[in-house]
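The complex appears here minus one protein chain, its other protein chains still in place.
Presenting chain A:
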Amino acid sequence: EGSGADAATGAGTAAGVVAAAALLQPGKASLASYASGSGADGGWQRFGLASDADETGSSCDGSIIDAGCVPVSSLLDSALLAMWEERAEQGLFRYDVTACPTKVVPGQYGFVAQLNEGRYSKKRPTEFRVDQVVQTFDPAKFNFTKAFKREVLFAFEPAARGAASSFEEGARCSASPSVVVINVSPIDYGHVLLCPRVLDCIPQVLAPDTCLAALHFALEVGNPYLRVGFNSLGAFATINHLHFQAYYLQAPMPCERAPTAPLARITPGGAAAGSAKRRRPDSGADSVLVSRLCDYPVRGWVVEGPSLAAMAAVVGEASQAMQAANMPHNMLIAECGSRVFLWPQRYAERQARGEVPEHLLDVGVNPAVWEISGHMVLKRAEDYENFTEAAAWELLAAVSLTEEQLAAAEAMLFGVHGAGRSSLDGGMAAFEGKAAAAAALEGAQGAEPMMV
């Protein structure tokens, strides 16, 4: 149940096995490759920015450009839209998502509500425990090697060094392709699933290298209205096979509007999460800024950095720390890979304890990354008609960690002590922070784990 991914139609495993056989051979697929090396001169990707900006995540062409000019759609953006539209005409989706009414709820944040009865009408039985973030991959359960071949749009991989981005029909992909698959119960237009190294059967957990693939995808599409999201198990992922979701919505997500308060600058290194060694006093050119999200119903962090690789390292390591602590979490990549939102959540835990009010349960929304970002897919017309910003706030507040819990998490993940209220500074505070972080770490280890 819920808003997790929902890849293949029904439980047609027999037909699915045939498709898997086709996928197992690295055979022909449409291939979208992205220029990944620095100094790559992929003409369509650059939009005229200096060449040394290519490697950097925050010089995302899409977001910069869209601040008012006439950019050109990227190759991946066009290909994604085209192939999705084609599948729609072929009738592969369970319903026409463009016929689902959508509106912005009055208020400052502009929460987006959608009435979508079709998405909930065929519920996939939950096959996974909601109290465990890391579970081993089970090939007997549904996974993306069983997806129908016609639902696979293309493979996505780095281009040869120095080559431009390209899109080839019927090309040979690598032995371990990352594929893009349609979501047949879309939340909005263009809803796809990115499955990195699909044949390696990775469970639904984040790691630096897979985060990097998702960031590259966001950058390559170059459209700030396409975000990439991730739900861990226990945070309403329904399939334990590594996948990210993405779709187009031509409006800012409410979380993107919320202010942030700088928390720490982290230079990613080999050090384990929580080690104070990672927080160096000098903010080097490769340091990633981690900020606290403020004035938003779900407490969390925003990661912004000078390069995709650095951001992926920080986000991946933070996720691994949360996995170790059995903390369910969600992640959103916004602004074409320049901003990553990270939220630990506890809705399932509170549900299990009976702490969620009945009227919220009745709405029937399981708060995954899109709901947390502010896009609410509702299944009852009366909820849609009467939806308010206050209602959205109430639902999302039940998802959030408390201030104390988040502070403990911060200490564990980023080595920060002080509840994120201190403004960012270099120098002395870092050294003070080391001692405090070590103390907090000890404290966190002694504390109760997040999930029962």
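Heads up, the rule we're going with is that a contact is a pair of C-beta atoms (placed from the backbone, for glycine too) under 8 Å apart; a residue touches a chain by one contact, two chains touch by 3 or more; residues count from 1.
Convention: contacts and distances are computed from a predicted model.
Chain not shown in the complex: UniProt lists it as "LOV domain-containing protein", one of "LOV domain-containing protein", "Septin 3", "ER membrane protein complex subunit 2" or "Serine/threonine-protein phosphatase 2A 55 kDa regulatory subunit B". When the omitted chain is restored, the residue from A:Glu157, A:Glu220, A:Glu256 or A:Glu317 that touches it is A:Glu256. In the complete assembly, the contact with the undisplayed chain comes from A:Ala79, out of A:Ala79, A:Ala348 or A:Leu378. In the complete complex, the hidden chain is touched by one of A:Glu127, A:Asp295 or A:Asp362, namely A:Asp295. Listed here are the chain A residues that touch the chain not shown: 53, 56, 58-60, 63-73, 77-86, 88-89, 91-96, 98-104, 106-108, 110, 112, 118, 169, 188-190, 224-225, 248-252, 256-257, 259-262, 265, 283, 289, 291, 295, 304, 306, 335, 338-339, 423-426.
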